[in-house]
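Here the complex is missing a single protein chain, while all its other protein chains stay put.
On to subunit A.
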């Protein structure tokens, strides 16, 4: 079987996923999508589930749920700290999948993408992971340390299981390499707008626009831009250059800032995150997609 590609000659043969349906609907509204990242289990399971449940109403179009890993090599201090809080609170892969199942029980439409590193999936077992993730209601995967050179590990089995495999494209991914990066990508393309780790610098919107245009010459998939999107203003300016924006570090920092002196959740924690998401949602709605 040929895996689905970004230039699928027979799109009708491949059933649309929740991601495809949602992003098409957002595009029809003429605005960029808001993709929100939180770490599963941060600062504890119950609070994290409450945040997750609150994201769609606050304005999140797609949810990325971080699978905590002890060694998050591409993350800056905010997501490193968030990961540690989750692991210290006892988060495991089983609990992350439980969290998706609990969310799916009342939300059948908002796409969930699990994001993280390969080792916890490898140790869980790839086939078992894909079966359990699919059954829990997961729509896509982003695995930072699986470049196309390692596609047989998880990407090809995920596509066969009907789970989108979303790839990162970066400023170092040149035109020669882009086709290889996009070949087995589905759902959307995540453009990492800076050279560096999450939660640090912000890119300049005009350069992002050029980069997105370059990627779009190679694919029909929507392109989301992330790394350094922190405010409503970023959401508006970056959003105008792409099909959507990804916000992560700013949200986990909102969690951090709401905690008490012992690092426990407070009555303000869930609201701190959903209020920021609501503000960012205004930003993407102010961005009129150029074209």
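Assume contacts are C-beta pairs under 8 Å (C-beta built on N, C-alpha and C of every residue); 3 or more make two chains touch, one makes a residue touch a chain; residues count from 1.
To be clear about the criterion, contacts and distances are computed from a predicted model.
J.: Looking only at the UniProt record of the hidden chain, which name from "Ribonucleoside-diphosphate reductase", "ABC transporter ATP-binding protein", "Glycine betaine transport system permease protein OpuAB" or "Tryptophan synthase beta chain" is the right one?
T.: Matching "Ribonucleoside-diphosphate reductase", "ABC transporter ATP-binding protein", "Glycine betaine transport system permease protein OpuAB" or "Tryptophan synthase beta chain" to the record, the invisible chain is "Tryptophan synthase beta chain".
J.: Pick from A:27, A:50 or A:74: which residue touches the chain that isn't shown?
T.: From the options A:27, A:50 or A:74, the contact with the absent chain belongs to A:74.
J.: Of A:168, A:240 or A:255, which residue touches the hidden chain?
T.: Considering all chains, including the one not shown, the answer is A:168.
J.: From the list A:23, A:112 or A:181, pick the residue that touches the absent chain.
T.: A:181
J.: Can you list where subunit A touches the absent chain?
T.: Touching the chain left out of view, subunit A contributes residues 68-74, 76, 80, 87, 92-93, 117-124, 144-147, 149-150, 167-174, 177, 181, 192, 195-197, 200.
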